[in-house]
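A single protein chain has been removed from this complex, and every other one stays in its place.
So that you can tell them apart, the chains are marked A and B in the order they are listed, and the count of residues begins at 1 in each.
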Amino acid sequence: MAKTVVIQDINATGATERNDGWWVEPLMVLGGLGLFIVYATWAAIQGEFYAMEKVEEIIIPAGANAAEFVRPYLSPICSPDLPRWFPELFSWYQWSPAFLILPFPGAFRATCYYYRKAYYRSFFTTPAACSVGGQPSPLSKLLGFTKKYTGETQFPMYFQNLHRFTFYIAALFMVILAYDAYQGFFGWEHIGYADGKNFHVGVGSLVILGNVVLLGLYTFSCHSWRHLLAGKLDCFSCSDFTSKRFDAWKRQSFLNEHHMLFAWVSLIWVGFTDLYIRLCAMGIWQDRILF
Amino acid sequence: MAKKSYETKYECHTHDVLVIGAGGAGLRAAIEASSQGLSVGLICKSLLGKAHTVMAEGGVAASMGNVDPDDGWKTHFRDTIHGGKFLNNYRMAELHAKESADRIRELERWGAVFDRTEKGKIMQRPFGGHTYRRLCHVGDHTGLEIIRTLQDKGVHSGIDVYMEATITHLLKEDGRISGCIGYWRESGRCVIFNAKAVILATGGIGKGFKVTSNSWEYTADGQGMAYRAGAELIDMEFVQFHPTGMVWPNGVKGLLITEAVRGEGGLLTNSEGERFMKNVDPERMELSTRDIVAKAINKEVKEGRGSPHGGVFLDISHRGPEYVRKKLPGMYRQLLEFADVDITKGPMEVGPTTHYTMGGIRVDADTAQTTIPGLFACGEVAGGMHGANRLGGNSLSDLLVFGRRAGLGAVEYANGLKEQPQIDDADVKAAVKELSQPFERDDGENPYAIHKDLQELMQSKVGIVREEGELKEALDELQTLKGRAKNIAVTGARQFNPGWHLAIELDNMLIASEMVARCALQRTESRGAHTRIDHEGYNEHWGKTNSTINANGEEMVIGQSTLMEMPDDLKALAYEEKK
Partner (left out) sequence: MAKAEATFHVFRGEAADAESGVEASGEYQEYKVPVEEGMVVLDAMHYIQGEDAPDLAVRWNCKAAKCGSCSAEINGKPRLLCKQRMDALPLDEPIVVSPLKTFPLVKDLVTDVSWNYKMNAAIPPFQPKEEDTDKWEVFENDVVRTQEFRKCIECFLCQDVCHVLRNHDRKDAFAGPRFMVRLASLDMHPMDARNDRVKYTKEEAGIGLCNITKCCTEVCPEDIKITDNAIIPMKERVVDEFYDPVMKVLRGIGLAHKK
């Protein structure tokens, strides 16, 4: 039988005695996050087909009634559509609204306590998995992480400490996204949908609703929010108010345990929602109205 | 002063008070001695905080009355005496009952976090043999909480901690203690401690038995060393078998199922599905004392109503999975992970397991001093407190109460000495030679083999139920084992060599085993944890008599001494009918 050799340098890339598939998870994360980043960047650069409210935003089959194809749908990666809301303010702006929007949820996810684990392992590979050696990946070298390890104490990792502010913005975005979801059901009249009724349920309405629910679960299962709710308290029973906060904390803690799950499902669903609207707007796929 | 020759040859440390053993009792003693401003050394065989105290699950008994306000030290005293079948050192039982609540409050002040009542006080649960709900607890890891609290307190008390050192010999000068000698487990090198007072807190003797809940450290070091140094021991026949240790599967064999499982409503049944405790103790049923439960289980198994692997069934699953997981989290997880047994779904197979030694070194109740001036003992290694049987929860409180008292006693003694006692060169030389012997034999006995044979012997012939013929056979075989032990050879170097460690420890285990067997043979009655099938029931003479053990050269002398009589007021308490 083969001899087991003593590892001389436990820091060498991949140095480990683990014989399970430790590389599977970081690879999947690398693939999954990478795919989303590439897709979102492409979608942002593409700069159109992210909404279906106006006839000129969508491709309509020849000879069809355009009014039957408009939808009160807006892709979450372009919401709020600031140039449309404030045309005068943004008259100079000629690119996709995604570039104005994405940095905020992007920052929320980039400083998220789950994603930190995910990309430190998958993208920076120091280490890629537990008890596996790892030298800095090209990406971490690019960011200058080759000298003495300083964790999250110095620029740029210093900003990880400000995760809560990205949460505040993300929570604000939830209001806007909830408005978008509401529009998906109750915003059909003013965009001039064919039958003139204001309420419809399209497949897209449900997709957008799913998006806001999943993003809500992800946003409000945040560790910083958990801290603000009551995690910062040392005594829960000391007043009625702190007791109420404790109850909320306990419920939120349940969500928080599933933060990773929500992070992934919401990410995938955001991508899917954009793709769905994009395909419909491009006329490749047809949104069905259920009732 | 000229250096003694041992001082140039070996690592030496000098303290006022030296504590051997860093479980609950040793730590508590060291904290107390140190708080009085003396220089204290604390020696442990393992790393700090790993001692067997961590295994205590059920709780620590103290009559705080948080749940049952009627509880008080008097009831606790009476319960302890009844549990000990009136063979306790009454003064120890009295001090223990009076002081344990204060020791708990002190722990809380030092940062222990007990489970709470709805009124924000320390929660207390019922336990076998206790009249009231009395056991302060933290889920099922109370021992861990206590040792960690004491450890954290201790490391800030200026105590010098010597980890992974085994002490092998106590040293004396003119009949009083002068220090001890041992070796570093890591390097195998000898180390000598000079001290005015030495406190033994080395625990029990469980490793002499085959099915035991005790860890490797339980090798009777304190009992053996004190005996060899000339201290008197008492009542070594009283070895408690925990009624419910796992008998199956192998990965958890010997693992204790805490009484808390029964306290929380666990049911004991035999293969016919009968709750057999109703035949022996219909009132208390599963909450009866340990010896009654252990014997009842033994009876079921012997009469063919046992479980497939020679135990009985213990079932808590009827309380619902959520309740079980909250109240017995450690137990639940441990069994699931170690052995794939889900206690929320079905019964466990349990049977008697060697657990605790009631007997031990004779001590003075108030100071914990042994019969050797300057030598103190507390915790399991000391005898008397628990009489013929110990109530669950009383050992943790014992550690705290008498740990503190030993610390105080040692301080008082040390302060009374005018000068540091001296260690004799010749004693050191002899001890060092003895330690090296196993390396010097080229071909000899394997220590592991002797240990295995000893465990088999003790389990089968000096176990839970005893009989004259078997005890005599056991004593014969013990002589053979002692002979074999003199011829042990070990291989390898002195650095962290477990074979050598075992070879050294076997001596003490053999001495303690002989004590148990000899005392068991002498006590011709059945009382508490000691059961003689050829002498059933109590005997009046033995009810007032302690067994004594002394060394006379190579010979072990077993004797009797009359139990200290209680003062009338305590007697009235002890014999008062239970409400």
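We adopt the following convention: contacts are C-beta pairs under 8 Å (C-beta built on N, C-alpha and C of every residue); 3 or more make two chains touch, one makes a residue touch a chain.
From a predicted model like this one, the values you see are computed outputs, not experimental measurements.
Participant: Per the definition of touch given earlier, which of B:P69, B:G120, B:G175 or B:G273 contacts the omitted chain?
Facilitator: Only one listed residue reaches the unshown chain, and that is B:G120.
Participant: Just name the one of B:G83, B:G139, B:P347 or B:G374 that touches the chain not displayed here.
Facilitator: For the chain that is not drawn, the touching residue is B:G139.
Participant: Using the touch definition from the top, which of B:H52, B:K74, B:R134 or B:H169 touches the missing chain?
Facilitator: Checking the options B:H52, B:K74, B:R134 or B:H169, the one contacting the hidden chain is B:H52.
Participant: Pick from A:P83, A:P97 or A:G134: which residue touches the chain that isn't shown?
Facilitator: The one listed residue touching the chain not shown is A:G134.
Participant: Touching the left-out chain: which of A:M157, A:A171, A:L217 or A:L261?
Facilitator: Once the missing chain is taken into account, the touching residue is A:M157.
Participant: When the complex is taken as a whole, what residues of chain B touch the one chain not shown?
Facilitator: 46-52, 54-55, 105, 108-111, 113, 115-116, 118-121, 138-139, 141, 143-145, 148, 152-153, 155-156, 161, 163, 186-187, 215-217, 248-253, 255, 330, 333-334, 337-340, 446-449, 452, 490-500, 502
Participant: For the chain that got dropped from the picture, name the residues of chain A it touches.
Facilitator: Residue positions of chain A that touch the missing chain: 1-7, 10-11, 16-20, 113, 116-117, 120-121, 126-127, 130-134, 148-153, 157, 160-164, 223-224, 226-227, 231-232, 234-238, 243, 246, 256-257.
Rule of thumb we're sticking to: only the chains that are shown with their structure count from here on.
Participant: Can you work out the whole-Å distance between the CA centroids of chain A and chain B?
Facilitator: 58
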